[in-house]
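What you see is the complex with one protein chain gone and the rest in place.
And then subunit A:
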């Protein structure tokens, strides 16, 4: 099993503009994804994120201090809007699962790094 974080990105406002029927297709797609993952592996956690304009970013300042700013760390046309943390047998299974998510999403599949010697506090 490989652990993946599946990041979904979409254009801000798409969800707000969607009517009830469209929202139902989103729900159906997420349910299909979740069922597929449950059949082939494990869902560890997931979350839908508030829009990027609610984000707060801490960036390294020139003198080593932390600079706190309003907004996401990168301004892009699409913003990360949610994630799934899953365990699946391989990338082909992860791609097959990702295909089930709403077609308007850009889906990024990232393997999770296991760091030797690190144990969570």
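What to note about this one:
Keep in mind that, in the parts below, a contact is a pair of C-beta atoms (placed from the backbone, for glycine too) under 8 Å apart; a residue touches a chain by one contact, two chains touch by 3 or more; residues count from 1.
We adopt the following convention: contacts and distances are computed from a predicted model.
Of the names listed as "RNA polymerase subunit sigma-24", "ADP,ATP carrier protein", "Pyruvate ferredoxin oxidoreductase beta subunit" or "Tricarboxylic transport membrane protein", the one that matches the UniProt record for the absent chain is "RNA polymerase subunit sigma-24". Screening A:8, A:52, A:94 or A:107 against the full complex identifies A:94 as the residue touching the chain left out. Taking the whole complex into account, subunit A touches the unshown chain at residues 1-2, 4, 88-95, 109, 111, 113.
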